[in-house]
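My structure is below; once you've seen it, I'll send some questions.
A single protein chain has been omitted; all remaining protein chains appear in their positions.
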Amino acid sequence: MIKARVTVTLKNGVLDPQGKAIEGALDALGFNGVGSVRQGKVFDLELDTADKAQAEIEINAMCEKLLANTVIENYQVEII
Amino acid sequence: MIKARVTVTLKNGVLDPQGKAIEGALDALGFNGVGSVRQGKVFDLELDTADKAQAEIEINAMCEKLLANTVIENYQVEII
Amino acid sequence: MKSAVVLLPGLNRDRDMIAALTKIGGKPPVTVWQTDTEIPDVDLIVIPGGFSYGDYLRCGAIAARMPVMRAVAEKAAQGVKVMGVCNGFQILLEAGLLPGALMRNASLKFVCREVKLEVANAATAFTSGYQQGQVIRCPVAHHDGNYFADTDTLARIEGNGQVVFRYADGTNPNGSINDIAGIVNDAGNVLGLMPHPENLIEAAHGGSDGRALFESVLGVAA
């Protein structure tokens, strides 16, 4: 079994309402000096295979097809 | 300026309807052999400080107070 | 005119939409299910609102990749009219049939209220029953209706008159860029909009400003 973590983040320049709201909230809670917050997603996957290289190819395909919206998001795959 | 990434994941045993739906969708798209998917969040922060140790303390406090729902989530802080 | 409504698990304004199409068009639409690979011969395909697949991952993301959406894309390419409302709009974006993306509302909250819409382009198959620039009432009910497109895309759709509805009179409920509430594709046969015209079509709804949209696209006289 292979475990992997996919991290999906918004592309630069794409508006991030959640990040903005968190900035505001942190400030209101007294955490000053937070320059910027951007929110993204992680997916922890378990794959029934032992072939790392193959797994990586598969996961990249999953990102392209489903996990990320490549119009607005970037992704990054890490086999753990 | 310090950059940090906070990763928030669901505690073990807490139901993850999103993860489950994604498992189903991956399967429907022909990605077989995906044992499990758990979805979490990442926050990329920029802090106006140079003090790493201090930043880490601050970010942990942010997690406890806002970024993570510690009733059902774990978090992990990484200074980049 | 024949219409079809796409059914996907988690959609929940399907009954509202079917009622509107039936009441205004005079006959009920056919329905197609997520696994159907073919869509009957119709003039209009509607994807209603709701929370397909729970809106998990991203709104509309999973739905957009179901077999029925491939069939919808083929029909759209043939020029059949396609309309996505709310979740249907999100699905059309995720399926690449419309440009841009819908992000979480700026307030981060679900919002259900009546807004004002300006008909920004009355020359489409969907809006011919309205006057150019007419301001109508329409309810919204969504969590992710904050339209976003990169600068080039935005310039293009604005330049082409692809923006069909805009929130008017300061009623933008979600932070949408340029107050965009609904857009069509390049060819003008695919419409996506966040507001719910199907919930404002009769006296019981307290108004019928949404009717003209259905009358236009179904080709029935007002």
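Order of writing sets the labels: A, B and C. Residues in every chain begin at 1.
The definition used in the following text is that contacts are C-beta pairs under 8 Å (C-beta built on N, C-alpha and C of every residue); 3 or more make two chains touch, one makes a residue touch a chain.
In the analysis below, contacts and distances are computed from a predicted model.
Remark: of the listed names "Heme exporter protein B", "Segregation and condensation protein A", "Phosphoribosylformylglycinamidine synthase subunit PurL" or "Pyruvate dehydrogenase E1 component alpha subunit", the one matching the undisplayed chain in UniProt is "Phosphoribosylformylglycinamidine synthase subunit PurL".
Although it is not drawn, the missing chain touches B, C when the whole complex is taken into account. Contact between chain C and the absent chain runs through residues 9-10, 12-13, 15-16, 19-20, 50-51, 53-56, 109-113, 139, 141, 143, 196, 198-199, 204-205. Contact residues of chain B toward the unshown chain are 11, 13-17, 20-21, 24, 69, 71-72.
Criterion: only the chains that are shown with their structure count from here on.
Distance between chain centres (mean CA atoms), chain B to chain C: 33 Å.
Between the Cα centres of chain A and chain C there is a gap of 29 Å. Across the assembly, chain A contributes residues 65-67 that each touch 2 or more other chains. Residues of chain C in contact with two or more other chains: 57, 62, 65.
By the touch rule above, chain C contacts chain A in their complex via residues 57-58, 61-62, 65, 94, 100-101, 103-106, 108, 146, 148, 150, 175, 177. Chain A meets chain C in the complex at residues 13-18, 20-21, 65-67, 69, 71-72. Put simply, chain C touches chain B in their complex at residues 53-54, 56-57, 62, 65-66.
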